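Only a single protein chain was left out; the remaining protein chains are all shown in position.
The chains carry the letters A and B, assigned in the order they are written, with residues numbered from 1 in each.
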Amino acid sequence: MNRLLKHREIFLALAILLVLVLVTIRFPRFAQPGNLLTIFNDSSILMMLALGQMTVILTRSIDLSMAANLALTGMIVAMTNAAFPGVPIPVLILGCIAVGGVLGAFNGVLVWKLNIPPIVVTLGTLTIYRGLIFVISRGAWVNAAQMSPDFVALQRGAFLGLPILSWFAIVVALLFWLLMTRTPLGRSLYAIGVNPTASVYTGIDVGRTKFLAFTIAGAVSGLAGYLWISRYVIASTEVASGYELTIIAACVIGGVSIAGGIGTVTGVLLGAIFLGVINNALPVINISPFWQMAISGSAILLAVILNARGERQKGRVILKKAEAA
Amino acid sequence: MTPPVLTLSGITKTFPGVRALHNVALELFAGQVTALIGENGAGKSTLVKVMTGIYQPDAGEITVAGKPVTLPTAHAAFEAGVTAIHQETVLFDELTVAENIYLGHAPRNRFGMIDWRKMRSEAKETLDSMAAGIDPDIKLKELGIAKKHLVAVARALSIDAQIVIMDEPTAALSQKEIEELYVLIELLKADGKAILFISHKFDEIYRIADRFTVFRDGEQVGTGFIKDTTQSQIVQMMVGRSVDHIFPARNAVIGETVFEAKGLSHPTEFDDISFSVRKGEILGFYGLVGAGRSEVMQAVFGMTTPSSGSMTLNGQSIAPKSAADAVEAGIVYVPEERGKQGVITGQPIFQNVSLPSLKKTSSNGFLRAAQEFDLARTYTERLDLRASSLSQNVSTLSGGNQQKVVIAKWLATNPKLIILDEPTKGIDIGSKAAVHGFMGELVEQGLSVIMVTSELPEVLGMADRIVVMREGRIIATLDNKGLKPETLVRLAAGIAEEEAA
Partner (left out) sequence: MTDTTTRHLPNRLDNPLRSSILSWESLLIAVAVVIFIINSFASPYFLNAYSLSDLTFNFTEKALIALAMALLIISGEIDLSVAAIIALASTLMGFALQFGADTPALVAIGIGTGIVCGAFNGFLVTGLKLPSIVVTIGTMSLFRGISFIILGDQSYKGYPASFAWFGQGYVYWVISFELVLFLVMAVLYYVLLHRTNFGRRVYAIGNNDIAAQFSGVRVARTKFILFCLTGVMSGIAAVLLTARLGSTRPSIAEGFELEAITMVVLGGVSILGGAGSILGVVLAALIVGLVTFGLGLLNVPGIVMTIFTGSLLIIVIALPILFRQWRNRRPA
């Protein structure tokens, strides 16, 4: 059992399976492939955002502005689409990634060049970005009627039986997996979190790497901005309000250590899916969706307690007999 | 004669209020080990930081292979072929061994992605060539300190650095492991690397080094070939005056037992520790770094709870669950890690001193500044603290003066037993003498002192009795009368008679 707790991914996968089995026993239709795909699709945006957040948390930082970035970029792209329906969707998507990246880079510059603690920076930009949505939209909504059919259709379409939105999540997850395991930048993110001092000696520019982490998180938020708006076909100031905490929750549940340096792509994906399964299971087993928040809160607490057990630093092992044991 | 691989000349580095390096020169030669010798605070670590691009010198020139270079970043130093192996192995616990070796220069495949397979196989090759017996796939945290050193050496080999700095690499190693390290250094030498070897231990220096450079107070005071120079000549250069440090005469009257520990044990750190301290006595704890002495002391001080065993203070059974409990009982601890555990940097001197005595200086929980200042002044002046005012931030004081603040803080609590953990580590000779003198005064006034130290002259010069620890156990408890230094070294290192120093 202790071994199992150490392997966060396996433990989480089993926990997800357990919830699936328990719900399916009562309601056999829950585990049907179609519903499972729905759950995956519903968790897609959260997966991408949580991967972006992990990039930042690995470096001992935190980004509270992701949801606000998402909403601002979403509003910009929705208004652009409403005003210029002719702009092709791929251009809009690239534009979202760029805008989100710039918003993230702004966080990154403040952390890198001015050395302001990330929590203060992103607390500030969270409110600024939210406020800007109101300023550019004058408080108005952009609704389905104002969006072009292409804009809305993309995420509703399917490819090889899987919704396009799910494909986005899969591609983004693959890119993050490559980034984290196969690129010097990805490994630097881990190194900084594990031992910032040693990273400097290894020739890693800690500030610049953090800047890049914030930029990546921003770019993902921007992409999620388009996906969110096209999925829920409404852009307003309130979009994804408070969602920054759900993103962090997915990371923590997925085994990302808030102290930095620990976390895997698989873990984060499972963390997001876990929250997705819970959300989908509640209405099925006739529990009011109002339980959702308390359940994810409890899940965060449980996860952080388990994380801490795994990470607890042991003292120096001096006795030979203890070393052998 | 072959020209040096690396030359430093006229290097000067000044910090606010401190001149760390002044017009320093150093030459390193391919295939040779140069020992950098000097007391703590002589400027050795600053020089290492200059060579590895962490600090920028205020003046001076660095040349590598005859060409002048600047090392504005750690990466630039890495590119110039300089790598350092540090005291506490600055590596990455959560990453695998292979990655620790290759972080920053991992082999890539044709898509520019890290090639893990190649990285692992090359790491395995390097480790095998060193006969390290380490699996490249396990996380670094699974390894002991000696094996971590091997990984650091493998890293130096893998990046093909021409200049390898080894900063006290043997500090935490057992004798057997040190021997293995010597083999590796020979390997590096044969490979044509220029090695800078920083150590306090003369036996090591004479065993492994070809040349030496001596630093004192940030200046280079001597250089030469090891084989042409005697130990006492080098020591003379290090201290700049007569070798014998004068320890204060001891006039304390030793009385009845004040503190006694019986059978203290901890699952991983120490086992069956029993000792006692008497009134007016200095009890020395000698051993190699990592022998478990600090861990025992922290258990006495309530920072960790021993799994079994008992303690008594003045005949009363005690079981401190926290430092606060220990302080209330009358046991205080001057920690080894002064900056982390001793002083509260960022706060003024008087607040550091009054912190454990606030109950005395306040009335009903409300602060009374005048009383705090009086208390702080009384004790800091007794220790001859050098500061401009009591409101000066402790972070601006020198190491020796910070140590005086920590000691003053504890004296103000009127303790019965004071534990000093490496009390003179990293402080200048003047402050060292002051601390020693003060310890003499303390026991004269009837306090009991436990002094944990790794310095032979200190333990022989100050202690009444000496407890020797090795690998978490007490090996011997000796009266300090006519003890030979060699006896202590052998007991601490666990080597038999023939290995004379």
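By definition in this document, a residue touches a chain if its C-beta (ideal position, glycine included) is under 8 Å from a C-beta of that chain, and two chains touch if they have at least 3 such contacts.
Model, not experiment: these values are computed from the prediction.
Chemist: Consider the whole complex, including the chain that is not shown, and state which of B:M303, B:I318, B:L460 or B:L491 touches that chain.
Modeler: Touching the chain that is not displayed is residue B:M303.
Chemist: Touching the left-out chain: which of B:P335, B:G399, B:P423 or B:G472?
Modeler: Checking each option in B:P335, B:G399, B:P423 or B:G472, the one touching the absent chain turns out to be B:P335.
Chemist: Under the stated touch rule, tell me which residues of subunit A contact the chain that is not displayed.
Modeler: Considering the whole complex, subunit A reaches the absent chain at 62, 110, 114-117, 119-121, 123-128, 130-135, 139, 237, 242, 245, 248-249, 252, 258-259, 288, 290-298, 300-301, 304-305, 308.
Chemist: Considering the whole complex, not just the chains shown, which residues of subunit B touch the missing one?
Modeler: Residues 301, 303, 322-324, 326-328, 333, 335, 340-347, 350-351, 354-356, 358-359, 362, 365-367, 373, 377, 380-381, 384-392, 409, 413, 430 of subunit B touch the chain absent from view.
By definition in this document, only the chains that are shown with their structure count from here on.
Chemist: Could you list, by residue number, the parts of subunit A that touch subunit B in their complex?
Modeler: Those in contact with subunit B are residues 178, 181-184, 187-188, 190-191, 194-195, 197-198, 200-205, 261-262, 314-323.
Chemist: Would you mind writing out the residues of subunit B in touch with subunit A in their complex?
Modeler: Against subunit A, the touching part of subunit B is residues 52, 54, 73-75, 77-79, 84, 86, 90-95, 99, 103-104, 106, 112-114, 116, 144, 267-271, 290-292, 295, 304, 471-473.
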